[in-house]
Each structure stands twice: as structure tokens, then as C-alpha cells.
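After the C-alpha cells below, expect a handful of questions from me.
For this view, one protein chain was removed and the others were kept in their places.
The block that comes next holds subunit A.
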Amino acid sequence: MSKNVYVFAEQRDGNIQKVAYELVGKARELADTLDEKVYAVLVGQGMDAQAGSLIAAGADGVVLVQDEMLAEYTTEAYTKAVVEVIREKGPEIFLIGATAIGRDLAPRVSARIHTGLTADCTGLAIDEASRNLLMTRPAFGGNIMATIVCEDHRPQMATVRPGVMKALAADSTRTGEVEELKVAFSAADMPVEVVEVIREERTSVDITEAKVLVSGGRGMSDAENFNALLDPLAEVLGGVVSGSRGAVDAGWIDHECQVGQTGKTVRPDLYLACGISGAIQHVAGMEGAEYIVAVDKNDGAPIFDIADLGVVGNVDTLLPKLTEAIKEYKEGK
């Protein structure tokens, strides 16, 4: 009989990714509803010291699979590791971050163990009557939401977009068991050879980590305006500049800083949308923000439908005044 909620704790270069903690946070809620436990599955090499952070984040235990061959992600070796854990433990639910690695790994695992997989979920809940997992995901670029169930196969598998779920505050007093599961690997588990790993230098800050985002769209008119108006405002707010797809396509800001369906999902404390009309694909990436202020000249812009404070105005003249006013306020405080 299947039991408990398992989370794949993605690591890269030995660093557990933020999405792993977000998934543990959500898994905690689901497991509490089911009166079951949360286990994180940590696959890699030399990860012992970090397992505790997953317990602090809400897991009841960690299942470690370690081998030299798992130091860098490869599809087959990681699939084998995760499949072994599933066969050994029989989870009720298995969650994986919808990162590039997660979206490579999860379908392979689901096909091998013959269970359903729901991609890129933005909502997870337990159906009270059936105790099945309700997996909600956007389709057609976010225009339509669908709630998917997997009734007769276990585990119920889902990938979840990074940034959508909320991690719990780390609690180092929490306790749990770390168990190492032995899996034997051989050359046959590496049918694809990793010739080289090319790491990209991070040129920009991670917008998913920022507490305050000052975000610009097509309404910023040009690259010069985009930088000259948004950079000082972000600075005075202690935030980071991000952009809509329109701004990225226009070349005003790097794709790494794009918010939305084809960019990143963010949930900052403050999201200040400047000259962003608020297409549904953009809103999908930022509606989880705590407080949304939107400035746009078009009174009918859809961004005003979701903004906590919508300001109809001209960004070119309003933003410099806002920067000055915030500066003055902070100096006077």
C-alpha cells in the first residue's frame, strides 16, 4: 500500500536548489492533510552534510542515494536512483521541481514505473472525498487551467514550477532520520557520456530571490528609458529590476530576468509593474507577489485587474518623481 509524500530534492554542484525547499513546504501541508509523512530524496555525491537542511525545511526524513556517477546529472543514472527509491518505499505522492533537470527526469521515471505525471503544476491539494491529489496546471500559455487526477496508479507524480510554492521557515530544532539507500551503478547506467560541463557565469541577480522587483514592459519605450528610470527606483527600494517578455524581446533586459509563463515565477513582497499591460502570460509569473503596484498609461490595461494599487499615469514623468519621493521619505524617517 502506497504511503507518504516524497520530494525529489534537486541539487547542482552539491547545492540543494530552492525549489526543493518549496516542494518540501508544500509536501508538509499535503502530508498533514493525509496524516502521513514527508521524505526528501537527495541524489548526488557527498551530500550527507546537507540532508539536515531538508529536515529543517519540513521533511520527516531524507533518503540519500549517493555515488560517484551521480555527481553531475545524467538522465539514466538519476532515473535509476529515483525508480529504486519508489520501488523500495512505495510513495503515495512524488513531487519533482519543473526545472530542466526535473522535466528531463520525471517523464522518464513515470514511464518506467507506469504511473501518471502532471507537468508544471501551480496548485496541489488533497481531494477530501477520495484522498487523491488534485493537480492544477496551466495550459495554452496560461489561458486555461486544468485540474488533473491520477486515480489508479501510484505514486501520483507531478512536476511543480519553481517559485510557486512557499518554503517554510527553516527550523533547526526539527528532527528526522537520514537513511542511505544503496543502489549499485555500472557503466551501463551511463549510456550518454558527459564530455564537458559548461557553467554559465551568472551575469545578473536571481530575480526569484528578490524581495522587491521593479519590473518594466513595453511601455518603457526604449532601452535607455528602461535603465534610466528603473535602475534608480530599484536602488532606492533595495530591489532588483526585472522585465516582461516584451522588454526581453526588445533586448532591454536579459532573459534571465524575465517574469512570466515563459520566464520565471516570482513572489516578492513588492512587485512594481511599470509600463506592463499585464498579459495573462505575465500575470501567471507574478500574481503570487505580496503587494502589486502597477503604473501604466492605459486605463484599460489588464494589469489593473490584479494590482493592489493601480496608477493610471505616464511612467516617463511619474517614475523619476516616485524615486525622489521615496528617497525623501526614507531620509525623513
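In the analysis below, a contact is a pair of C-beta atoms (placed from the backbone, for glycine too) under 8 Å apart; a residue touches a chain by one contact, two chains touch by 3 or more; residues count from 1.
By our rule, contacts and distances are computed from a predicted model.
Remark: of the listed names "FAD-binding PCMH-type domain-containing protein", "Outer membrane beta-barrel protein", "Electron transfer flavoprotein small subunit" or "histidine kinase", the one matching the undisplayed chain in UniProt is "Electron transfer flavoprotein small subunit".
If you put the hidden chain back, the residue from A:Gly61, A:Gly176 or A:Gly310 that touches it is A:Gly310. Screening A:Thr118, A:Ser215 or A:Ser242 for touch with the missing chain picks out A:Thr118.
Those residues of subunit A that touch the chain absent from the view are 12, 72-73, 75-76, 79, 99-101, 103-104, 106-108, 110-112, 114-120, 134, 138-153, 191-200, 202, 212, 237, 269-270, 280-281, 283-284, 287, 291-293, 299, 304-314, 317-318, 321-322, 325-326, 329-330.
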